[in-house]
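The next block holds one structure in the form of structure tokens; read it before the comments.
In this view, the complex is presented without one of its protein chains, the others remaining in place.
In this document, chain identifiers A and B correspond to the written order of the chains, with residue numbering beginning at 1 in each.
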Amino acid sequence: MMNFKVEKRVETSRFLYIFYIGALILGMLAASLFFSVRGINPLFALSKIFMGAFGSALGIRETIAKSIPLMLCATGLIIAFRGKFWNIGAEGQLLIGAMFATWIGLRFGASHGPLFVIPLMFLSGFAGGALWGIIPAVLKVKFGVNEVIATIMLNYIASNLIQYLVYGPWKGKTHYGFPYTDDFAPSARLPLIPGTRIHYYTLIIAILLAIATYFFINRVKYGYEIKVTGENPEAARYSGMNFLKITIITLILSGGFAGIAGVGEVAGIHFHLTYPDQISAGYGFTAIIIAWLSRLNPLLAIFVSFFFGGILVGGDVIQTSFGLPAATINIFNSLILIFVLMGTFFMEYRVSFAKE
Amino acid sequence: MEGFESLHSILKGIEVRKERKESKGELTFKSLDLRNITKRFPGVLANDNISLNFKAGEIHALLGENGAGKTTLMNILYGIYHPDSGEIYINDQKVDIRSPRDAIAYGIGMVHQHFMLVQTHTVGENIALGFKDSPFVMPTREISKKIGDFCDTFGLKVDPNAKIWQLSAGEQQRAEIIKALLRGAKVLILDEPTSVLTPQEAEELFQIFKRMAESGNCIIFITHKLEEVFKISDRVTVLRQGKVIATTETGKTDKATLARMMVGRDISFEVQKKDIPVGEKLLEVNNLFVRGDMGNTVVKNISFSIHRNEIFGIAGVSGNGQRELVEAITGLRKVEKGTVKILDKETQNKNPRDIGELGVSHIPEERLRFGIVPNLPVYENVILRDYYRPPFSGFLTLNINYIKEYSKEVVERFSVMTPSVETTVKLLSGGNIQRLIIGREILSRPDVIIAAHPTYGLDIAATDFVKKLLLQKREEGSAILLVSEDLEEILQLSDTVGVMFMGEFTGIVKPRETSMEDMGLMMAGSKKWA
Partner (left out) sequence: MNFVSYITSILERALVAGTPLLLATVGEILTERSGIMNLGLEGLMAIGAVTSLGVILGTENLFLGVLTAIAVGGLMSTIHAFISINLRGRQILSGLAISMLGLGLSGLLGRRYVGIPLPVYFEPIKIPYLSRIPILGEAVFTQNAFFYISVALTIIIWYILFRTKWGITIRSVGENPLAADALGVNVTKVRYICTIIGGCLAGLAGAQLSLGYIHLWIEGMVGGRGWIAIALTIFSTWNPLRAFLGSYLFGGVYALQFQLQGIGISPNILLMLPYISTLVALLVTSGATSRKRIGAPSSLGEPFIKGEK
């Protein structure tokens, strides 16, 4: 008779990342199987995704463009998750950041130069995302409200708020019939690498923030406090740490980074505010998977974001070529997450077979 | 069946026939054997080829230090752990115990040290849980009746409708025993059963043991207290580092022999304590009232003071307000009424950090839960209480180099066994974690030391280390508050002892002028003032 024996690993080694890579591959394969439901050869679909994302210069350019918001959101989520604050609200924080930046762009874009407008857009986007993040932080620490539900509710509220604006008061005069604001004036637009949609200001900010976050977590007092409150709140209390302050700092950064991602999308891709599904293709949710797959290490998140940017681009490719709904990408994301969670088990536990 | 008739007649409320049919141990219980049991945990050989025999009608003590493998062995017998190898025999028949369900069916019951009770449920609900003989609908109603019948005969009184969290530790233990006996336990295992009891309650428990043994049951109790072994057991088995050192009839051995077997070397029970005059008053608590987690007042009108060169001990069964008192003094819990003065400053309702800055060390109880962050490395745990101030950090950043140097100093001075200061703390042993916490605390805040259960769960070497360190700090001028359930330790170390019962001091006495009996009476609520 065979018996499973499960033991917690004493030390995790880098070699164990093999389980994550395996999980990634299995998740992709499992997701592609669902295409056979629609009569599409799964392997063909997979190769189409990869070729679309990484197989051409055009694909790689798009992949980089898509990885920018992912990187920012994931870096922010890593800070929150380190503090065991389950921020599922990067999506909403991104949208509010986009909204704030739009207001600045429309208000000052025509009258001021880019040196004034662009930094102000980034700052306001950060502030918007941070504001949207502070709400669940206060609700949790002050009133014990579950942050998962609070952040998800705030996603819906943000989405409806944006829709209200673009269908109502902010609806532009120039886009007849479309729920868009007016386009930003040139000085409120981010410069692109010619021939691409890579708004490199945001890309540079994203990479710098990821690196800075790495140091923040390991070398800065507040990063230390976030780790301690996340790992053992009782010990944090014993040390006299201020939960409200720490949680607010966490969410200012976490939400703020997502807000910057929102700035990049409106000022670097669309040049106007439009309905929420257009601004964010679920970046806030995909970023959760990136954060987890990076084992909450922001440096790793840079590379993982690039990979997931590719999945988004490849997803777009098969959506258009096979006429699939936008939600298809959720299948990829969810199955990868499911397999990654399974992989986590094998990373943390040693499973052996004992014969009897 | 003779051996069991008396027990069954006691269990008159129970449908005896049904019980017999369902339990696999239909025959009279005669003996239980463990043969060559080996159990390995990652990095530890908990049980090393253990063979042991238990007989009907005996009280068998399992003696050993913390970490000797006693609890693991009993958990194997009860089906919670599975041995890597080895066999179990009941009445010379090999049995396969894969889960507690099997163990219960074979007539084995266990009362764990940390009670396996659902705190928010009633006694009746806890007993009905997983119990075959309770009805499907409204199970507790039936159970209440059975408990009533049962209580009368055994003197195990407990209210079936009380919620567990409302009960004292002694009452909870009774609920556990009833739970096991109602399920037809013939072998009853108890893990450190007296650790939560007053000496008098322990005495009552021993009487119940005797009655149960006389009716043919086998009582196995785990302990590390030699006195108990001699007071109650028929036979004793000594375990050390996962191995059986000896099994012997209690009457044929003596304390020193057992102690030597338990520790592996000669040990002295003496602690050197110098007579020194006390200094200035450092900590003063006046008419303190504190509320517990459930909102009721659990510390009532407590007053005492501690001077330099003095250890003030607080004795009492845990759950009588000691935890809340310590939390109130250290700033972790709100004070309802009264004052706490440290170095002549009022500190009630101050933040733990402000109180720490006055020079107050806090060695917390449940050190894994409060004292450390298990997933962070040693050096990040060393700075848990000091990270925010120079020289550990500047305005924003941590001075990692200084922190690591400082951590090395703590590790060396307090002999923390760790591969490096980068090692994750959860990989250290309990004793080393405690050395780390004590080192961290008293190195930077030596004036007032609040130590809650500082030796709980430590092996003899580490216990010795902690005791000596506290005495050394006393000589160096610290004012020390020592809270412990270990009466012996309290009496050995303290200059003055306050006994707590239901949130009040039932006495403040000098250890030399007090007998164990008096201590026990005070712990059970009779007031005595020296």
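For this structure, a couple of remarks:
Methods note: contacts are C-beta pairs under 8 Å (C-beta built on N, C-alpha and C of every residue); 3 or more make two chains touch, one makes a residue touch a chain.
The model shown is predicted, which means the values in this text are computed figures rather than measured ones.
Within the set B:85, B:99 or B:415, the residue that contacts the chain not displayed is B:99. Touch with the chain omitted from the figure is made, among B:117, B:282 or B:325, by B:117.
Across the entire complex, the residue among B:54, B:78 or B:456 in touch with the chain not shown is B:78. Considering the complete assembly, chain B touches the hidden chain via residues 41, 44, 46, 78, 80-82, 99-104, 110, 112, 115-121, 125-126, 128-131, 134-140, 179. On the side of chain A, the interface with the absent chain consists of residues 6-8, 34, 37-38, 86, 88, 139, 143-146, 148-150, 152-154, 156-157, 160-161, 163-164, 167-168, 285, 288, 292, 324-335, 337-338, 341-342, 344-345, 349, using the contact rule stated above.
Going forward, only the chains that are shown with their structure count from here on.
Inter-chain centre distance (chain A to chain B, centres taken as mean C-alpha positions): 47 Å.
Considering their complex, residues 7-11, 219-222, 224-225, 227-228, 231-232, 234-235, 237-240 of chain A touch chain B.
Of all residues in chain B, those touching chain A in their complex are 41-43, 331-332, 351-354, 356, 362, 364, 369-376, 380, 383-385, 387-388, 393, 396-398, 400, 427.
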